[in-house]
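Provided herewith is a single structure, encoded as structure tokens, for subsequent inquiry.
With one protein chain withheld, the remaining protein chains of the complex are depicted in position.
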Amino acid sequence: MPEQEAAEQHGVPEREIGDFLHRRREQIAQRWADETFFRSVFTVSREEAVDAGRTLVDALAQVAASGRVTDPEAAGFSQVREQLVRMCAARSRAGLTPSEVSRDVAALRPPVVDLLVAELRDAPEQRLRERSNLLTVLMGTLRVVVMEAALSENQALIDRQRMQLMEMATPVIKLWDGIVAVPLIGTLDSARSQVVMETLLESVVEQQAHFAILDITGVPTVDSLVAQHLMKTVAAARLMGAECVVSGIRPAIAQTIVHLGLDLGSVVTRASLADALAYALRKLGADIVPPSSHGAGER
Amino acid sequence: MDTAAGVEACLPITSDMDLVWVRQHVRQAAAQLGFGLVDQTKLVTAASELARNTLVHGGGGRIEVTALTDGPVPGLRLTFRDEGPGIADLDRALTDGYTSGDGLGMGLGGARRLVHEFAIDSAPGAGTTVTVTSWVARPPRPRGEA
Partner (left out) sequence: MTGGFPQHAAGHVPVLRLGDVLLVTLQGDLHDSAAEQLQQDIGEAIAAHRSRGVVIDVSGVEIVDSFLGRVLAEIAAKAELLAAQTVVAGMRPAVAITMVELGLTLPGLRTALTAEEAVRGFGGTDPVLRTARTRLGSP
């Protein structure tokens, strides 16, 4: 019956590729171990690279056997995805772009196809072409899987670094009993301003701080958005019963503030962190006396 | 953007006791979806403002609470509906300081600043529908990308 024949025919070439990969597993893994993608990642021993190659061949064989050579979501790939992510991560740490990684993966194809062609040397040309096409498609799908892994790894890395940078860049320091400070360094965007505001206000509660100093010495520019965030932080601190002092306004920034017509309103500002600390201490009732004289307070 | 199962509710807004229920329900839904404390507080405050508008200016109505997902990011949508007199001049109603009632005039404009997305649909005699949506904070993006 033609129908039955068709059903039998369907999937046969794929299964053949699966069998081929299975049979030639060792040879393929050995050849791949010498390719850049494996060689540059598994630098400790060659056996390690061969081992990783075997795992990858197994996965490809499984994908071929399941008949889903064009499907990057095929079950077989999921077993090697983690390994591929690790390999991609190693390559991107070495400074390679995703497209360079993709080229590395493309280089895995010729050795396998060569093996297949050698094996099918005496087969009809039609069959040879069909099988090698199928294998090429499968290797192309692998490339897609690797690309996806590389991109998701890159995105995850960027997100992690953003978070780390944000946390690192907003340390709240206790300067004195009842006085906390945040030295701001780098550009203040909306999200970071939000984090700064929250961490500073949390520490006001934790430290029972009457004064919170925002030092902007390390902030390259102050535009209206940054000014607005500063004002909001000051207003929120006041609602909580603390006073905010903005320090470290460099002459250039003062110029910008005047130029843009930004209204810092009733915000207390001081030229330096030291001046802000002196202001807060004096407000808390401390007297600051120079070591030499015992006369009036400093200024 | 899809609606996700889990938080689905429709609550009446007909008395100041209902405002308390609305706040509590929104708080619970936001906490369940993973909103941070500050964002929860913003959402609940916005809900309180808008529910009070529905009660005072719309003569009562209801709130629909819907959980959303945008890829991996969960969000919460609140829809306030009333069949009241409606608003003739929406631009003016969204201006701070404008009020037809006895609040501080922060109602609509203030609530809009507390959420990520804000939409209002109203016409004189046709009631008012306000829809607000907020998303659980994603990893921070550089300015201009957000």
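First chain written, first letter: the chains are A and B, and each begins at residue 1.
FYI, contacts are C-beta pairs under 8 Å (C-beta built on N, C-alpha and C of every residue); 3 or more make two chains touch, one makes a residue touch a chain.
Given the structure is predicted, the values throughout are model-derived calculations rather than measurements.
Only one residue from A:L128, A:I185, A:A254 or A:V267 touches the chain missing from this view: A:V267.
Residue in contact with the omitted chain (choice from A:D58, A:E198 or A:D275): A:E198. Interface residues of subunit B with the unshown chain, by the touch rule above, are 16-17, 19-20, 23-24, 27, 37-38, 40-42, 44-45, 48-49, 52, 96, 103-107, 109-111, 113-114. Although one chain is not shown, part of subunit A still touches it, namely residues 197-198, 201-202, 204-205, 208-210, 224, 227-228, 231-232, 234-243, 262-263, 265-267, 283-285.
What we mean here is this: only the chains that are shown with their structure count from here on.
For the pair subunit A and subunit B, the distance between mean C-alpha positions equals 33 Å.
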